[in-house]
Each structure stands twice: as structure tokens, then as C-alpha cells.
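Heads up, one of the protein chains got dropped from this complex, but the rest are sitting where they should.
Lettered A and B in written order, each chain numbered from 1.
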Amino acid sequence: MAEYAYSAPLSIDDAVGILEDHANSGRRAQVLAGGTDLIVQMRGTDREPRTIVDIKRLEETNRIDADGDDIYIGAAIASAVLDEHEELKRLLPGLLESAYLIGSTQIQGRATLGGNLCNSSPAADTIPAMIANRGACVIAGPGGRREVPVEDFCTGVGTNVLEAGEFLLGLRFPRPAPGTADAYLRFIPRTEMDIAVAGAGVSVTLDGNGVCTAARVGIGAVAPTPLIVPEAAESLVGTRVDDDALVAAGEACTAASSPISDKRGTVSYRLKVVGVLCRRAGAIARDRVLARGG
Amino acid sequence: MAEAIDLKYIGTRPVRPDGVDKVTGRAQFGADQNLPNMLHGKVLRSPHAHARIRRVDVSGALAMDGVYAAVCGEDFPSEVGGSMLGEGGGDLGDVARNIMARDKVLYHGHAIAAVAASSLEIAERALHAIEVEYEVLPPVLDVLEAMEEDAPLLDENCFTKNLPEKPDKPSNIASVMTLARGNVDEGFEQADLVVEGEYRIPMAHQGYIEPHACTATVNEEGKATVWCCTQGHFDFRAATAKILDCPIGDLKFIASEIGGGFGGKTVLYLEPVAVMLSRQSGRPVKMVMTREEVFRATGPTSGTVCRVKVGAKRDGRITAAKAWMAYEAGAFAGAPMGPGCMSIFAPYDLENFLVVGHDVLVNKPKVAAYRAPGAPQAMHAMEVALDDIARQLGMDPLDLRMKNAADEGTQAPYGPKFPAIGFKACLEAAKEHPNYKAPVPEGAGRGVAAGFWFNVGMQSSAEVRLNEDGTVIVMEGNPDIGGSRASMCLMAAETLGVPYERINAFVGDTESTGFCNVTGGSRTTFATGLAVVRACEDIIGQCKSRVAATWGVDEDQVDWQDGQAVPAPGVNAEVTPMSLADIAASMPKTGGPMLGRASLNAQGAGASFSINFADLRVDRETGKVDVLSFTAVQDAGRAIHPDYVEGQMQGGASQGLGWALNEEYIYDADGVMENAGFLDYRMPVASDLPMIDTHIVEVPNPSHPYGVRGVGETPIVAPLAVAANAVRDATGVRINDLPLSPPRIVAALEGN
Partner (left out) sequence: MTKMHVQTSINGETVEFLCSPQQTLLEALREIVGRQGTKEGCGTGDCGACSVLIDDRLVCSCLVFAAETQGAEVTTIEGIAGDGGLHPLQEKFLEHAALQCGICTPGFIVAAKSLLDRDPDPDEETIRYWLAGNLCRCTGYDKIIRAVQDAAGELAYQA
């Protein structure tokens, strides 16, 4: 009978080796970052014994680099640690808000961007925000490293592109161009602790005249995977991100969605609210740019 | 009769006696009892909402290494008689079948077998080795569907009770209740306007943070000791004795500290099972539920359908009121339909009314008492209807209620004439409250509603023991669920005339103190408090007698004042007053130790009324509701420890708002609860609520020496309609059903 084991490798090669060994011998291994989804699943729906591979002792999963042309956030950085990073807060306020919305203070002390992505829930809060910020997943595996755009990472409810022996090292984001800001909003019935009924992340770049030159929109909890919505971004580009443009972007989000009815919300409700959230998040992103003086 | 008295200790706010242990982690709750050689017990639960049990075989589990006991329904006595006292306990045969299914499983999560093993992990694995064959039956989940003639039957022997004649066919309607006065048809004819509606409220859970837990150990003689978190260890002991068919004297129950109950821990689930497992294994057995088990298998309160029709004259006087109500009982009879029927019109002086209630079986967990059981659902319907009347008449909702308010001498809808009650005082206090006089914030709406609960007395015992140094021990048998030790000490301090700090209160086990019914029905401060006062009076009598002997005077020549014996006025004795400490010090010479006692069946628990109002804001695009302010006004008779009275009012408001806005049991078509965890059973969190303002009205209860009325249950009643009425005020749209969840609000605003 299979048994539980726990391993905390100190190098990427060791981590890949453990994962590969398990894959080759038909044993189950699962990567642990914050554990806020993993441990809940182990207590409930998925009790099968496995080897837990804790990646928190690796240098590259624990690193934040906010000074270069690219911003790098290790896969094991807890939301609470991100929230205390003033430079990141300035550069990617919406992304940090999305991470800091997850669960409670206690959950934020453990939950990570990497875990949120790899759990691959349609309702993951950070994924639409990462999509809006042109995030890329840095993946380590037996064949070395590869990168995948965040919007291409999830393949279905709880599934993703990670192959046997692979794990997520971190997330890479291009440094936001001047005049760029992001925002993320989700809807939950309470003020805290719930899973998103719908979510929308928006990034806009405005020129000196307040005209939008680039935009990205990601949405969540309205399809089997978080989605990038190019049509919504297109409705913003070339405008001053005014009410009409925002309404059009919201309508594009609604049109792109294919939600289900469940205990957290109905189809019609999600279709409506995802549009509202996109519109409101877009306005916040715009106002953030304008507040900085462009 | 409560007279105007100068109170020295009652009404102050000292630190509770058990406080330090509870802020340092020392206090022992249900799951904190461990014994040497202890096993861990787990329960196998039904994966079906409705099925006949063809076969249960626990031998596979028993054969596993580390498994020491395994039981199923047939191991328990088959015939169990009697009923469990209290709100929602019900027939003990049903309780026995609820804690371990026989013949049929009646809800998803129904207990079917249990094991005890050397570790939790082995116990969990052993559950998989138990073989059960089911014949799956169609479940019925909706209360109205369950009442239909061709509905799947939960119990083929269920013939509706309280009908003029026994029906010729079984049904899911366990009983009906009718209350009537006057002639409603004539009353409606006299009305200038009539409002009516159908209001649905789903099942909700008490949501105590501590899961059910117990540890049992049985010796070779069959004598058992059980530690558990319970609202009443004496009632648990009695029920366990009946369920296991053993003498009460074989069972010792020790109440741990209790991590919340709200009625849900007046009924037992694990204790008889743990005793059985310990008997079989010869070792102590500990059982602790998971949160998921708590949701799936322990007492929610009834989901309901209430139809209400109310007629009124243009001046606001109600001419007739009629209600038809159906309560989900869950798997066994015993929904709080009775108190629902009796409470719905209780705040009002009505000439004509008719209430019909139904107790209906559905394939959901057996309901248990939840804070004012049955009243929130029923009174939501009436208070919403009254709001509609006030709106149509252009009348202030408090004025409308005042126009119809019950007062001293009013005959309650359930029979007796009210003695002094505080409903009008609550209405007046609300009207004068600065929060009510303040304008409704821009974009928000205000809701008003009344609340009510009967309160009960029942049996209590207390002992007051005088220590050698003059300090005092109060011993009673009601688990302290929210500060009652402090209230007992305050009443003892007041009666004895000694400082609060010199008194300590303890909750004894079933062998160390006299019988007390459950901590429930808002009875503890009233009834057990009365026993404490009487026990103090007993010891004062003894003190006077000893002092009289010491002074060489007659007993009636000694008075008790400010904690000391003094000569009565006119007595010419050259004596020095003797304090309680002096008397205690002289005990060896004056007759030995002193112990005051009282046992009683308390009568005259005063009804408690409330008025709540709140300002809520609705985001019309998302349906999100924000609670901007909430004010609770309630008659406490006399607030012994005002902090804990306010705490009851604030906690009840929070629970009521949770039920009104987001809490509900969500089922799939197969009868599986989809939100059996705190993530999706959405109780209010700290950031969901504002400060909850309280105003305590004190109209003393004439049946208690200090005027106490129970305060624990009334607070949950009004908030449901308060929220509904505030959302109506904010949006212009009346939504009849709860919860007022965002999708429901958006759908209503869009006209669906």
C-alpha cells in the first residue's frame, strides 16, 4: 500500500529528480508551496497517499526581483510577503491586490501566486490579474526550463500544461511601461473568505493625453479556465477609457464568458457581474495612471 | 415580586471567573480530554439521502490491525421509549435511530456504523472495510413536495398527529397545529387593506465553532464516565441511559467547556456510540466530528414556507391575521413548528387570528433547536407583512406596531395573559434612539422589526458552600456557554452582600451537583439563577441561626445586612455584627460546615421582546448588501451582567443577519449538501459587520427576585425581517425569500 512521504529538496535538480522518479515508477508526487489548497484537498476529496515535495527551501522559488527589466516572483512567495514589498505594490498594485484577496490573513501568510496558478481553479483570483500583466510561467523540468504565457497555462478545471517531472519555479512579468497601471476586482458575497463568483483584471497604458495605447483584460470564474479577453482590451485602446469604452469592454467580457450555475452563483448573475467588474476595474486602473500624472 | 431595590453588584461588569483560562488556552473543551490507552472513534455515514439498509457487516473492520471495536444499528437496544426534554430533542426512539440508523438511512450523512482504533488514521481506513448494501430510494427534499400525496415516504408508520381523525394513509406530515381566536373572515371584511405573501427560508446551521466531541470510558462493571461538550450533561445522561437501556446510576457525565451551542448541543449524537465502543473494546474512546460531519449530520434548523395574510384598518389597527406554515423536520418528526405558531403573532393584541403549522419529514438531517427555535422563520413573515402595511398606510413602522402592541394583561395568542412585559417600552426606546432619529444614509434603506421569545424555567439545583475563610463557592449544573458563572456570582454577591471577588462559581458533573436541565430556552440566568439566590437565602438563614445562638438571642432578632449579621431593630443586645468571614471562622464551634441548597422547578420565565432596526446599502449592479448600522433594543428584565446581555444581543444580531443575507443549506438533486464547510456556508466575518449598538430595556420579571428575563434567544428573531425590510426600503423591490443573496437581489431588481 502506498504511503505518505514528505521531502524538502534543496536544489532544483533534486526536486525535478524526485518528481521524475515518482512519475517513472508510477508513484504519486505533489508539489507543496503554501499548501492552502493541497492540505484541504488531502483532508477531503483526494485522500490518496503521495510524496509531498516541498519547494519552499529552493532559492529560486523564494526570490523576488523587482529591479530589472523583468519582474520575477518566486512560486513559493506568500501573498503576505508580496503585500509587504513596496516596490511591487507600486508597480503591480492590481496583481498584489488579487493575491491579498485570497482567503484570510492566515491564508495569505501561506498562499502563493504559484500555488494559485498550479491549483488551476477557474476561480483563482490571481490568474486574471497575472494575465492582465502579461505574466509568464517559468517552469523547471527534466528537459531544463521553459516559459508559458499565463493565459495558456490552465487547460481545464484543475488541469494545466505541467508535464511529468515539471514544476513551477516562478512568474515573470515585463516591467510596466510608463503610463501603465492595473487593477483587479472580484465579487464575493461576504467581504472576505469567499471564492470569487466572478473576477476581472485589467491593465491599461495611457499616453500623455490620457488615450489608451495598450490594454489587457483577464477574467475568472466564468469559464473552465481563466480567460484573456482581447475584445475587451480592443474596446479600450484608442479611447480615454471613458464610460462608453468601459461598458463596451464589460460587454466583451460577458460575451467571452461561458459560466455555470453552482452554489456560488447563477449563469445569468455571473454574465452580468463579470461585465460590471471589468468596467469598475478598468476605471480604477485608469484612475491609478491619472493619479500618478500619466 | 421584584421591588425597587438598591443593587450593589448586579448590573456591574466584572471579569468572569473562567475568563483567564479561556484567554490563555488552558480551558478544556470537548476535544481536549485525552486518557491513557485511548482509542479514536469514527462514524461511517450514509452516502445516500434515502435508502433501505439491506446489510451492514463490520467484520472486515474488526479484522484490521489496530481496530478494537465496531458497532452498527443492530448492536443497540431496539426499543427506546421516552422523549428528550428541551427544544428539538424529540422522541428518544428517533434520537436513537438518528445517532445510528436501523432499517433505513434518511439523509446523506446519517450514521450507519462506527469503529474505534488505536489511531485516527486507522479508524478512518477501517470505515472503508465496513460493507453496507443499500436499496437506494428516491429522496424528497422540498417541504411542499414532501407534503404531496405521491411523495416518497420517509416513514411508512407516520400518520399525521393532531387531526380530528387519524388519517387512513401515512404521509410525511408528522403533525399539524392550529391556533385560533375570533373570526378571521369577519376580521378581513372589516379591513381597509389586506397584504399577503409567501415567504421561504432555507435550513440554517447554528454554526458553533467547536465541533461535537466526547470521550467515554467504561469499566468491567459497566460503569461509564463520559466527558463531552453539551448544553446539558444531565439530559445527555438520561438520554444515553434510555438509548443504551442502562440505569442512570451507571453513567457519569462531565461537561467540558462548551464552544458554542445555540441549541445545537441540547441533542446528542456521539455519546452513546462512544460508550458502546468503549464497552466493546474495554478502552477509553474519543470521538470528534469534522466540520463537514457537523454540517451534514447535526442539527440545522428548519427550512420553512410561511404564507401570511394580514388585514388592517386605515389607522393601522390589525383586524385579522392568518398564517399557514410548513416546517422541515428533517429525517424525524420534531420541527419547531409549535413555537413558530405560538410566536408569530405574540407581540400583538389581536382579536382575530388563525395559525396552522405543519411538521414535515424530508430527507435532510434531523433538525435541532437553534436560538428561539421556529420563531425567526414565522416572525419574519409577519414582520415583513407589517412593513408592507406600514408602507401602504404611510405610517412609521414603530407606530404601527405600537398601535397593536401587546401589554400587561393582553392574552397571548398561545393562551396565558401576559404579566408585565416590555414590548411597548422597547418600541418607545427605539423611537427615541438617536440612531432611529438619524436620517437614513444616502442610497441606503432602513428596516424595522420586532422579536419575541417565550423563555422557559424548568428544573435547576444549586449549592452555596461557605469556605473557612468566608469565601464562597457556588456549584450548579449548567454548562457556561456565555458567561453564566459570572451572573451566578453576581446574584450570589448581591444576595449574600459580599464582594463578587470572594465568590467563585463552578459547573459540577452529574455526580457532584444536583440536577439541572439544559442550558437552553434562555433559562439559565433565570432558573438556575433563582436556585442560586434561594441557596444563598438558605445559607443566610443558617448564618442567622448560628449567630443567634452565639449572641444568645432568638433567630428573628438577627438581621442580615450588607454581608453581615446585625441585631434586628429594637434588639437590645451588646453584640458586634458578625461578617460572613467571622461566621465562617466560627463554624467548627457553632455546628460544623455550612452548605446552602436549593432545588426547584422554576415557573414564570418572563417573555422577552425586542425591536431591531438597521440601515443597509445595496449595490444594485452586484446585489451586494452592506450593513451600515444595526441597533438592537431588548427587554432583559434586569441585566445581571450587562456586558453579557449586550453580547447576546450582538451575537444574535450577527446570526440573524447571516441567515438573512447569505447562510443556507444548498442541496443537489440527490440530497447531498453542497456547502458543508465554512467556506461556502457563509457566516458573517468581522469585516461584514459594523459595531452593533444595543439598548437594554429593563421591565423586571415579577417571577424573579431580581427581575431576570432570559435574553439569549430573542436577539436572533428580528434581524431576518429587519434585513428584508431594509433591502425593500433601499431598492423599492420586495423580496419574499431568504437569503437575500446577491444573485437573488440582482434577479429581483431585473424583474425576475
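The criterion applied here is as follows: a contact is a pair of C-beta atoms (placed from the backbone, for glycine too) under 8 Å apart; a residue touches a chain by one contact, two chains touch by 3 or more.
Since we're looking at a predicted model, the values are computed, not measured.
J.: Sort through B:Leu35, B:Val176 or B:Val685 and give me the one touching the missing partner chain.
T.: B:Val685
J.: Tell me which residue among B:Gly483, B:Gly514, B:Gly623 or B:Pro742 touches the hidden chain in the full complex.
T.: That would be B:Gly483, which touches the missing chain.
J.: Determine and list the subunit B residues touching the chain excluded from the picture.
T.: Given the touch definition above, subunit B has residues 13, 15-16, 18-20, 22-29, 31-32, 34, 121, 206-211, 257-262, 288, 290-291, 481-483, 641, 643-644, 646-648, 650-655, 677-679, 683-689, 691-692 touching the missing chain.
J.: Just checking the interface: what residues of subunit A touch the absent partner chain?
T.: Residues 3-6, 8, 32, 34-36, 39-40, 42-44, 49, 52, 54, 56, 78, 80, 103-107, 109-110, 191-193 of subunit A touch the chain absent from view.
What we mean here is this: only the chains that are shown with their structure count from here on.
J.: How big is the gap, in whole Å, between where the Cα atoms of subunit A centre and where those of subunit B centre?
T.: 44
J.: Provide the residue numbers of subunit B that touch subunit A in the complex, in ascending order.
T.: Where subunit B meets subunit A, its residues are 292, 621-624, 661-662, 666, 674-675, 678-680, 682, 684-685, 687-688, 741-743, 746-747.
J.: In their complex, what parts of subunit A are in touch with subunit B?
T.: Answer in residue numbers: 44, 187, 189-195, 197, 262-266, 268-269, 272-273, 276.
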